[in-house]
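The next block holds one structure in the form of structure tokens; read it before the comments.
Shown here: the complex without one of its protein chains, the others still in place.
Each chain gets a letter, A, B and C, in the order it is written, and its residues are counted from 1.
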Amino acid sequence: MGITAAVAGASGYAGGEVLRILAGHPGFEIGALTAGSNAGTDLGAHQPHLRSLRGRVLAETTPEKLAGHDVVFLALPHGQSGPIAERLGGDVLVVDCGADHRLADAADWEHFYGSPHAGTWPYGLPELPGQREILRGTRRIAVPGCYPTSVTLALFPAFQAGLAEPDVVVVAASGTSGAGRALKPHLLGSEVMGSVTAYGVGGGHRHTPEMVQNLSAVAGEPVTVSFTPTLAPMSRGILATCTAKAKPGVTAAALREAYQEAYTGEPFVGLLPEGQWPATSMTLGANSALVQVALDERAGRVVVVAAIDNLTKGTAGGAVQSANLALGLPEELGLTTIGVAP
Amino acid sequence: MGITAAVAGASGYAGGEVLRILAGHPGFEIGALTAGSNAGTDLGAHQPHLRSLRGRVLAETTPEKLAGHDVVFLALPHGQSGPIAERLGGDVLVVDCGADHRLADAADWEHFYGSPHAGTWPYGLPELPGQREILRGTRRIAVPGCYPTSVTLALFPAFQAGLAEPDVVVVAASGTSGAGRALKPHLLGSEVMGSVTAYGVGGGHRHTPEMVQNLSAVAGEPVTVSFTPTLAPMSRGILATCTAKAKPGVTAAALREAYQEAYTGEPFVGLLPEGQWPATSMTLGANSALVQVALDERAGRVVVVAAIDNLTKGTAGGAVQSANLALGLPEELGLTTIGVAP
Amino acid sequence: MGITAAVAGASGYAGGEVLRILAGHPGFEIGALTAGSNAGTDLGAHQPHLRSLRGRVLAETTPEKLAGHDVVFLALPHGQSGPIAERLGGDVLVVDCGADHRLADAADWEHFYGSPHAGTWPYGLPELPGQREILRGTRRIAVPGCYPTSVTLALFPAFQAGLAEPDVVVVAASGTSGAGRALKPHLLGSEVMGSVTAYGVGGGHRHTPEMVQNLSAVAGEPVTVSFTPTLAPMSRGILATCTAKAKPGVTAAALREAYQEAYTGEPFVGLLPEGQWPATSMTLGANSALVQVALDERAGRVVVVAAIDNLTKGTAGGAVQSANLALGLPEELGLTTIGVAP
Partner (left out) sequence: MGITAAVAGASGYAGGEVLRILAGHPGFEIGALTAGSNAGTDLGAHQPHLRSLRGRVLAETTPEKLAGHDVVFLALPHGQSGPIAERLGGDVLVVDCGADHRLADAADWEHFYGSPHAGTWPYGLPELPGQREILRGTRRIAVPGCYPTSVTLALFPAFQAGLAEPDVVVVAASGTSGAGRALKPHLLGSEVMGSVTAYGVGGGHRHTPEMVQNLSAVAGEPVTVSFTPTLAPMSRGILATCTAKAKPGVTAAALREAYQEAYTGEPFVGLLPEGQWPATSMTLGANSALVQVALDERAGRVVVVAAIDNLTKGTAGGAVQSANLALGLPEELGLTTIGVAP
């Protein structure tokens, strides 16, 4: 029989995407599905696209309901993963799609989230240097945030190759599903359609310290990140535009070579041919990141643009990719790289 | 009788927006309407929303057809305005919505456009220091580009007050109407909807030297601009996110004060209250720019976000605003500041 | 001094649209603005596009706050208008954008709304035969529903001319603002974008009896209406496709003539030239309805398509148009017919 997987937060967008992937994954058997306020209702009322799972009733999210599975995917509001994970045995693979266990620095956590730090787990971004090995066999995975996934993939090759100064500007556009199924006025269709808006400007977004952490580790020196997220009129997708001053003497050729080297052989990251720029639609529903890089000679800057689907490579796909590694399955198993377009 | 106005390029998006504004403007009487390949057809086939102008047949764009009006609005592909303007008398107000006469530096023009420079006209951005006076009574107006309008309004107060270092990063999202009614695959609805994409990355966008020109003039020193435009799934609107290192010692209060000072009394630019961020939908169809500013203390950066409607304040509204000044009309005449939302 | 106008429900979409129109209307002076749960907050937080009204604090919706104005526009949830109107003097013009006073049949009201009927007011659709005269001088106006506005304008000329059988099928697509600013999951941008969905199928929609009432009155016999509303991924707009069997012997020419006759001279309704079909974008922000009609010879059916902006001609514009009539102002005053496109 397959590996059994429970999903907590199954009525939300991240939980639904985990289920979409698991339902097409040959290695997993879907077990308990849990929810918060939607407990007791039919999954089909919330995820009508998951036809094969219609009729499944959502249980309440408790350690008891989640226990007894080989893998537990947690797609919960931040702050809820820690207590649940503690009650699940150390032999259970716990994959936290929330923020709780991503940051190494407890002070950073407390500054941005205003609550006690729950600890740090192995970081689920296999493309980072050395990270694939860390993930093999682990039983705890902190799935990266959607923005940090795109920004880290966009920039780490430049820092790994020593080509960029450690002062980064990122402006990213995200689809609305990144905010979850929260009933807030600014997420209503009437407000969102036909409009791009900024939010969390001036360094306040909680994903900033995660970007700083990742890029500083690769650069070997502290990297500052000015991050401005914007909301775009689409359900899914992140397009991250990232720039840093080029180190003296950097050439366009050296830059391109660094990215080719970093991504050759990576199953889920693609460096686009010169002249083709990423669009989020190229990755819709796919566990892939598409990257393009340029040297702006006039401004003396490295400019990198990355596109991902925030729910797939940015959340649930990345989660399953890391879970595959942790469980000794082929990394690509169950993760189609084919997006839906147009 | 009113002032007579001709519009060249009336079947395009910019020309249509000029007409929408003129049709509601008490000071103008609409005269000849001309087009290129659409000459001979009914305006109503191309601009069905302009109900009061149905039945008008488009003439061919020639100096003869445009002559004999008090004002001529040119909404033409770049390179076409110069020859036509030369054939219109010096007493005719010629308002060029195209790029031909914006740049002061002929070498910049030739580098970015690959054709001979047509000369430099008074720049139609009345909000720039001293510019309103230059525009009064002029008979030639170079309407700013849509991106440079948003970026210049976003950043010039910071440079005027000496608060920002002269190394700017801009990432802007634009609606598709900014590309005009061009029949190109990447502008098809099927490609555009549900997707944000980058283009013109690495310093190649033609609006970059215009930003450099504007900001350098205000800063009193050369400003470099790294500009990345992106295409968002909406018809109208630009959201420009602009950032530069703060000069040493700059405080959030000083920053805010500089913007309050710059924009108090400006009829078409609004500094939003603290905590509210611009959305392009706040400006749909309105000749207004909405701006918000923040100091990112961690990254040491000034971050400014500006929203405009690319066709209104970014093109046709700005054109009429400057024309009002040139003709001695009240600057706000015929320019409603009320956007259509949601 | 102008006529003073109060607006109840000013933080919602309908109330905001009433304010957008009033702010550009030369005959009105805006007085009290009231709200329900948003009372005490700044209008600018909810309607950031209404720049000239920033700083206005929303009062609570009570008869006391609304009293003392010449006109009161009510944009309230159904059931709330009646009690308030009773407390406003008979000399005050009360314009009810809600459903409470539209239906003549109390049983219909109770069947569809499940509450006691509040009475019937003059119906604010001046284009209906004889209706303009009824509205002149009235002090109570029931603004039509958005769907019934589009469907009645689409079909009444065919019934007036006796060309259609009294068995109508209507399928209409609406933008999401028709549902108001309600915090419901199916109205979230993530759910709405990229998707068309049906709702209220099978005769259950509350706007159905209003259509039946209007069309039966014109036809002089009972008309049945099968109405299916759908939700489309746009903020504004209704496109109503309406069809009925053609009476024996009806020709395409007779059909077109009936519509020409009905709409010649109507300032806000346009019959499009043959071959051009309505798009909701042709009416965005405009108080206009665009109509096209065809005879399907194979199926023996009259097919009429009408486009309106649900918030303008479908609600607030229609309200002001009728209020102009009631107050003896020119019917078109303050109602631009120019939509914002593209």
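We adopt the following convention: contacts are C-beta pairs under 8 Å (C-beta built on N, C-alpha and C of every residue); 3 or more make two chains touch, one makes a residue touch a chain.
For clarity, every value in this text was computed on a predicted model and none was experimentally measured.
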#### Entry: Displayed partners of the chain not shown (whole complex)
A, B, C
### Query
Which of these, C:Ala45, C:Ala67, C:Val171 or C:Ala254, touches the one chain of the complex that we don't see?
C:Val171
### Message
Can you tell me which of A:Ala32, A:Ala262 or A:Leu284 touches the chain that was removed from the display?
### Response
A:Leu284
### Query
Which is it among C:Gly114, C:Gly202, C:Gly265 or C:Gly328 that touches the chain not included here?
C:Gly202
### Message
Using the document's contact rule, name the residues of subunit A that touch the chain not shown here.
### Response
13, 16, 20, 23-24, 44-45, 47-52, 177, 193-194, 235-236, 270, 272-273, 276, 279, 281-286, 288, 290, 336-342
### Task
Since one chain isn't shown, list which residues of subunit C touch it in the complete complex.
167, 169, 171, 173, 188, 190-191, 193-199, 201-203, 208, 224-226, 228, 230, 232-237, 239, 241, 243, 277-281, 284, 292, 294-301, 303, 305, 307, 342
### Query
Can you name the residues of subunit B that touch the chain not displayed here?
13, 175-177, 181, 183-185, 187-194, 233-235
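The criterion applied here is as follows: only the chains that are shown with their structure count from here on.
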### Task
Examine where the copies subunit A and subunit C touch and state whether the two sides share over half of their residue numbers (same) or under half (different).
same
### Task
Just give me the whole-number Å value for how far the CA centre of subunit A lies from that of subunit B.
37
### Task
Measure off the straight-line distance from the CA centroid of subunit A to the CA centroid of subunit C, and report it in whole Å.
45
### Summary
Check: subunit A positions touching at least 2 other chains come out as 190-191, 193-194, 233-235
